[in-house]
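Every protein chain of the complex appears in place save one, which is left out.
Here is subunit A:
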Amino acid sequence: MPAVKGDGMRGLAVFISDIRNCKSKEAELKRINKELANIRSKFKGDKTLDGYQKKKYVCKLLFIFLLGHDIDFGHMEAVNLLSSNKYTEKQIGYLFISVLINLNSELIKLIIQSIKNDLQSRNPVHVNLALQCIANIGSKDMCEAFNTDLPKLLVSGDTIDFVKQSAALCLLKLFRTSQDVLPPGEYASRIVHLLNDQHMGVVTAACSLIEALSKRWPEDYKGCVSLAISRLSRIVTATYTDLQDYTYYFVPAPWLSVKLLRLLQNYQPPEDPANKSRLLECLEGILNKAQEAPKSKKVQHSNAKNAVLFEAIALIIHMDSEPALLVRACNQLGAFLAHRETNLRYLALESMCLLATSEFSHEAVKKHQETIINSLKTERDVSVRQRAVDLLYAMCDRSNAAEIVSEMLIYLETADYSIREEMVLKVAILAEKYATDYTWYVDVILKLIRIAGDYVSEEVWYRVIQIVVNREDVQGYAAKTVFEALQVHIYCHLQHTS
């Protein structure tokens, strides 16, 4: 049995061992029922239990619940634990109610009162527990109870860092439950200023809150754009000794960087020259780093670096205003198409799909056509092949339609049944959109029907008929070709039945 840390709760460890040693489901159920009876009697008993015992029994109940059994008592005792002064007892109390909360229960009022008390505690650890509980539950009642105090706590200079972090995300939870929780007026500029906090964890947490609020009230929160750019700039140019605690496998603050890049996608590219040039420098810096020799061979280094790169590319695509960056992004993704890691090939195909639709990078994407078609033929993970299909569809135009449609038809012959309907639709759309020669169109549709007839939906073949009916020049060809195809079909059918 592994050593239990700190406070022990030896009785809990013994109980868990007993459960693990049960040889059958029946034995396990028997042991659990025995324990439930024991706990029930202790809770009802004359002797008042001390905090340690209450904690131990509530914890046992929680364990039993997590095993998959219903628990219909213990909630009151858990709520009682909230008023203890001891961290370990409070923690178990909060954990029990977070996991087993019943929002309609009478106990909600008591719980909210306990949380209120802890929010006002001088002990930041207790305040933090209360905040985590609100964030884990975040019910409408809690929105009403805490919507005035929480913002104050978040922006107050007296609030300690780790409490601010939790307060920010706690507010985010409440905001998602009920958007009236945080009307912008009073607090917008102070919340935005959290992006300048010297504690990177506070910035990390606040960034998620601001991202959600700025989606809802872009005007009120637009001050976040310049702060986000300057923060990002400091991270991208940092050496790894600058951000020691936040450097991960030689990558400076990768998660915060991604959050900031995501936040910037809520806005149009900045118009003022200072912000604009700073942002472009950041993006160029990120693209440059992707080309540099890696500082570490570990996959964590490359994943962290590429997480930032892909988000930067997403921002570049969103801005859709810098041709040079779009082309650079395309080239970088092109290099990933042949990478030995499947994850990167997948993400590159996915990202390129967005680039294909931008007029600035459409041509650059087309240069990789051969590699993408090769992916379609050789990738072993079907989801990667699917991304290749999506990309071919997005990059299709008059110049390459014939080849792309042809490759898609070949792929369709052996494609998974689950993706056939979507593929048929895609081929039909491309064939119609780019047909210059309608005999080609008829041939494609016929092939489609032959290969995957069951997946050709009504919309598709209604459309075919509509086109043929409206185009005199192809009617003869269509009739002849279909007739011949039917003959072959009947012949085959006869062969099989004779």
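The criterion applied here is as follows: contacts are C-beta pairs under 8 Å (C-beta built on N, C-alpha and C of every residue); 3 or more make two chains touch, one makes a residue touch a chain; residues count from 1.
Basically, contacts and distances are computed from a predicted model.
K.L.:
One chain isn't displayed here; going by UniProt, is it "Mediator of RNA polymerase II transcription subunit 9", "Golgin subfamily A member 7", "AP complex subunit sigma" or "EF-hand domain-containing protein"?
P.N.:
Cross-referencing UniProt, the chain left out corresponds to "AP complex subunit sigma".
K.L.:
Going by the contact rule already stated, which one of A:39, A:79 or A:92 would touch the omitted chain in the full complex?
P.N.:
Within the whole complex, the residue contacting the unshown chain is A:92.
K.L.:
Decide which residue listed in A:204, A:230 or A:266 touches the omitted chain of the complex.
P.N.:
A:204
K.L.:
Taking the full complex into account, find the residue in A:105, A:226 or A:303 that is in contact with the omitted chain.
P.N.:
Checking each option in A:105, A:226 or A:303, the one touching the absent chain turns out to be A:303.
K.L.:
May I ask you to list the residues on subunit A that touch the chain which is not drawn?
P.N.:
Residue positions of subunit A that touch the missing chain: 1-2, 4-7, 13, 16, 20, 59, 62-63, 66, 68, 86-88, 91-92, 95, 125, 132, 135-136, 138, 162, 165-166, 169-170, 172-173, 176, 200-201, 204-205, 208, 244-246, 248, 253-256, 258-259, 262, 300, 303-304, 306-307, 310-311, 342-343, 346-347, 380-381, 383-384.
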